[in-house]
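Starting off with a structure, shown below.
As you look at this complex, bear in mind that one protein chain is not there, while each of the others sits in place.
Then we have chain A:
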Amino acid sequence: MAFSSNVRGNNVRGNNVRGNNARDSSLRSNNTRGNNGLRNKNVLSQALQGGINDYGRDQRSETEVIREIDTVGVPLLDTAKMSMRGVDVFYGEKQAIVDVTMDIGKNEVIAMIGPSGCGKSTILRCLNRMNDTIDHCRVEGGLFLEGQDIYDPKMDVVPLRARVGMVFQKPNPFPKSIYDNVAYGPRIHGLVSRRIELDEIVELSLRKAGLWDEVKDRLDGPGTGLSGGQQQRLCIARTIAVSPEVILMDEPCSALDPIATARIEELIAELSQNFTIAIVTHSMQQAARVSHRTAYFHLGKLIEVNDTEKVFTNPDHQLTEAYITGRIG
């Protein structure tokens, strides 16, 4: 009898829960009826409390509403290696980045996350002027490497890209030997005068990239003959061979299997002792594992930048929360 009344007790509370559900499921049915945009809209209208709470009713687009959001968290640092101040990026008429202001600290790993098209790769590519190669791309605002304006017309991009190296999504070794892949940078930048110095740099870079033991017996073999994960580490070795200060990584693991990914992540942790690393990733777990700070972008706007620990346990902004918990995508 105690048990049956027990069940009754549960039911009462169960009803309570169901009551809540009824309210929530009406939200959900709205969501399923609308398109994905509407679904986001729902999360958004809840996320944007206060002045723009009536977003659901007004005629502005999601983009317009997002652009009014102020960045939350800790965007500025005392120990900045690179700084962005009010950066806007346009592709023709379309604005891809809206007023981004933040610092990247010395020897920190910063992860940039956000849904597709949020501008995280764009901002990364601004940091070593890779966007210069795109004709209709226009960058406004200030970008600085140790206080030096990198968009200064007098700035030479070749040494800039040696100081700020980049690793891409797909491993792209040159169709040359493993040795020459790594030696290429030091040679063209004129960093070495003698073969023995070059040998040293190649070995050191390959060691730092965790690849030396696997390739030391076949340095003359083609770089393209390595496995995907090895190729990616070769590209990292090639990047660090010119002693950069900052390494930009654009989804460096998305073409790799979990083991190769784990190796690269291990490598990132080691490299962060000597280099500043900015990594764009689609894997939130990866961002949580490797980075010290995390920046969340949404529709070209920097929504939040905070310590990674904070972002993944208790983010300051509702939109960040919605994205990392898989509510918007």
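Details
Everything that follows uses one rule, which is that a residue touches a chain if its C-beta (ideal position, glycine included) is under 8 Å from a C-beta of that chain, and two chains touch if they have at least 3 such contacts; residues count from 1.
Just so it is clear, contacts and distances are computed from a predicted model.
The unshown chain of the complex is recorded in UniProt as "Phosphate-specific transport system accessory protein PhoU", chosen from "Anti-sigma regulatory factor", "Phosphate-specific transport system accessory protein PhoU", "Branched-chain amino acid ABC transporter permease" or "Membrane protein". Of the candidate positions A:T63, A:S227 or A:Q285, contact with the hidden chain is made by A:Q285. Although one chain is hidden here, its contacts on chain A can still be listed: residues 1-3, 5-6, 9-10, 13-14, 16-17, 20-21, 24-25, 27-28, 31, 42-43, 46, 284-285, 288, 311-315, 320-322, 324-329.
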